[in-house]
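Handing you this structure, nothing more for now.
Only one protein chain is missing from this complex, and each of the others stays in its spot.
Up next, chain A:
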Amino acid sequence: MSKKPVKGEYIETDTGNKVSRRSQIIGTTNIILGGKTVIQAEVIIRGDLLRTYPASNPSDKQGNTVAVAIGRYCFFSRGCELRPPGKLYKGQFSHYPLKIADHVFVGPSSIIEAALIGSHVNIGANVVVGKFAIIKDYVRILDGSVVPPNMVIPSFSVVAGRPARVVGEIAEGELDGMDLREVYRGVGNA
């Protein structure tokens, strides 16, 4: 396997996303990246699990084609997975979009099936976020946690355990450390 031309590991898009050539992104047309997001090797993003239940608002047809929406300066570590959650609603099974805001860090081998993740959320390694969990802004989820389905995690919480519980609060001094701009700049082909 030495015959490959000298190419960097990351493909950089016009909006500054750095996507590893070894990521496993399925259903690319249904994924929105806000820009400056890093996707490392072996990350799976399931864009093919689209919403099949008709939208309640008929004018909102375009929303139908987004399965995963990601904001700016997010970082997805090696081997993590983003998967739109699915449930039975009014007798019909459907997946629902997975929305991720800005400055969200996801550690290696974590599996995310949340409905909504706010800004400045730090998710550790080997975390399982259950279906339809809602994580608000400035939350830290420690390594190895299992966030149960439908859990709502309030802002400024530290969460850990199996099943996960709120175990503390984010100190004010930590807030600056949750900005991922520096981390983004450190990733590249150089």
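Keep in mind that, in the parts below, contacts are C-beta pairs under 8 Å (C-beta built on N, C-alpha and C of every residue); 3 or more make two chains touch, one makes a residue touch a chain; residues count from 1.
Rule of thumb we're sticking to: contacts and distances are computed from a predicted model.
Per its UniProt entry, the chain excluded from the display bears the name "Dynactin subunit 6", taken from "tRNA-splicing endonuclease subunit Sen15", "Multifunctional methyltransferase subunit trm112", "RING finger protein 11" or "Dynactin subunit 6".
Of the candidate positions A:I111, A:I134, A:V158 or A:V187, contact with the hidden chain is made by A:I111. Of the listed positions A:T29, A:T65 or A:Q92, the one in contact with the omitted chain in the full complex is A:Q92. Although one chain is not displayed, chain A still touches it through residues 1, 4, 7, 9, 21-22, 24, 26, 44, 46, 48-50, 52, 81, 83, 86, 88, 91-95, 109, 111, 113, 126, 128, 130, 144, 146, 162-163.
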